[in-house]
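Shown next, in structure tokens, is the structure this report addresses.
With one protein chain held back, the other chains of the complex are shown just where they sit.
Just so it is clear, A and B label the chains in written order, and each chain counts residues from 1 on its own.
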Amino acid sequence: MNKNIFLTILMTIVITFTACNFPTGTISSQKATLTIAAASDLTNAFSEIGEAFEKKHDCIITFSFGSTGMLAEQIANGAPFDVFAAANEIVIYELDTKGHIKSETKQLYALGRIGIVTLKGSHLEVFTLEDLLNPEIVKISIANPYHAPYGLAAKQALITAGLWERLESKMVYGKNISEALTFITTKNAEAGIIALSLKDDSLMNFNLINESMHEPLRQSMAVINSTKEEELARKFVEFVNSKEGKEIMSKYGFVTPEE
Amino acid sequence: MDNINLFPLYLSFRVAITATIISFIIGIPFAYFLSKRDGKVTDFMDTLTNLPVVLPPTVLGYYLLILLGRQSPIGAFMENTFGKMIVFTPTGAIIASTVVSIPYLIKSSKTSFVEINEDYLNAARLLGRNELNIFFTIVLPIAWRGILAGITMSFVRALGDFGTTLMVSGSIPNKTMTMPIAIYDALQAGDKYMANLLVFIMTSIAIIFLFTINLLERKMRKG
Partner (left out) sequence: MLELLIKKTLGNFSLQSTFTAKNGVLGILGPSGCGKSMTLKCIAGLQTPDSGLIRLNDKLLFSSEFKIDIPSRKRNIGYVFQHYALFPHMTVMNNIGYGVKHLEKKQRIQKIKRMIERMQLDGLEDHYPSQLSGGQQQRTALARTLITEPDLLLLDEPFSALDSHIKHLLEKELISIIKNNFDGIVLLVTHNIEEAYRICDHIMIMDKGNNLQYGTKDDIVHTPANLTTARITGCKNLLDVTVLKETDQHLILKSNELIFKAIKPKLKPSKIKVAGIRSHHISFCSDSHNNDNTFECTIIDKINGVFSTIIVVNCKRCILQVELSKMSCPHIHKCNSSKLMLHIPPHQVFVMDKDE
């Protein structure tokens, strides 16, 4: 009896997932589709940009957010993306020398900024990097400087301030900035250095770090060589750097490049 | 070539061995208990045991971060009383590895416990032995093959754990960075040479380990 109910439910689920075409599936055959690989710090900003672009050009945009390193590896191995927006510049250059992207399309689209974060409601007063020396701050969370651009920038800032050696034992590393933020929001780290684009005023105190403290976080993007929608892909890259696109980007804490 | 840091390898082994020992000490009695009882509570506990196998590692890691984190009752107690943290330490990595690997040990041992003919135990009882004595002289020797398989699976799983350990340990170089995390980092950084080398070492070790266990098992079977 119980088994029958279970089987029925199972069958229903299987049929729903296999037999029915989801709406996106059917529409995609009529409208042009772009698949965009983007660094995870872009999650909020690009979602809005995507919506605006869809309205304008009557097409479907799907995103694959991930860490820059992982996405670059996937593209080098032939992943079917149309556009790649990285969290740094070097990756784009590397892909270019290997011939995975259309050289003339690569362009800077944002300059990332970082800041010191403590959780709202924390009694700790952390405004400057020196404040991180406070012994009450036991753990400081940043993204892994070995491969995450924002983690590297955080480390550079601490080195410039001459604090790195004294603070190194306090550091914990998230595999990307969002995980670094998780350590802070779950109160396992008292403070951290994360991207301005992930700032959430209702949740945290954020103190911007002077951009001269670290090498510029130059975020570049380009059209992938294997794209089948080259024209539309080029339009998307242009759109990000258009007036409308820049407005959205700066809303989410990115510094957009000067013309 | 010269700057290959073997610390992750050492740490991975330390973590995996400790996790396997803990899994053994906790898992074997628990598996025996599960194999002897029938009922809703046992079923529920059985299901709970298998949860780490099914849940995504990040979810598991997040749970542990909340449960053992510095703000949790357990974590706060450890930090305030002993000045020791669980998360961001090798201890955290060991706990994470134990949680992800113990289901394999429990499942495999439980199956071989269930398969033991109850008559063996009854015969031993009537020959004057108590339950603990029977467990060591009859149950373990008869079920050892399943237990060994469980230990192997559990160890290899602990050695290879990435997602959960990463969440709990904070991937601090020379402190909590295990082999799989080092491999991930090398890959992310595009350091292919390092990544390939680490992958090669890891794979070789896993193969050698499984092979040794196999050999050992065949030898023991021959008696």
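Keep this in mind: contacts are C-beta pairs under 8 Å (C-beta built on N, C-alpha and C of every residue); 3 or more make two chains touch, one makes a residue touch a chain.
Predicted, not measured: the structure shown is a model, and the values here were computed from it.
Every shown chain touched by the omitted chain in the complete complex is listed here: B.
Only one residue from B:A124, B:V156 or B:I183 touches the chain missing from this view: B:A124.
Where chain B meets the chain that is not shown, the touching residues are 117, 119-120, 122-130, 137-138, 141-142, 223.
Rule of thumb we're sticking to: only the chains that are shown with their structure count from here on.
Chain A and chain B have CA centres that are 34 Å apart. Residue ranges on chain A touching chain B, taken from their complex, read 67, 69-70, 72-73, 91, 94, 138-139, 141, 144, 146-148, 171-175, 179, 182-183, 186-188.
Those residues of chain B that touch chain A in the shared complex are 62, 65-66, 69-71, 85, 87-88, 166-167, 170-172, 184-185, 187-190.
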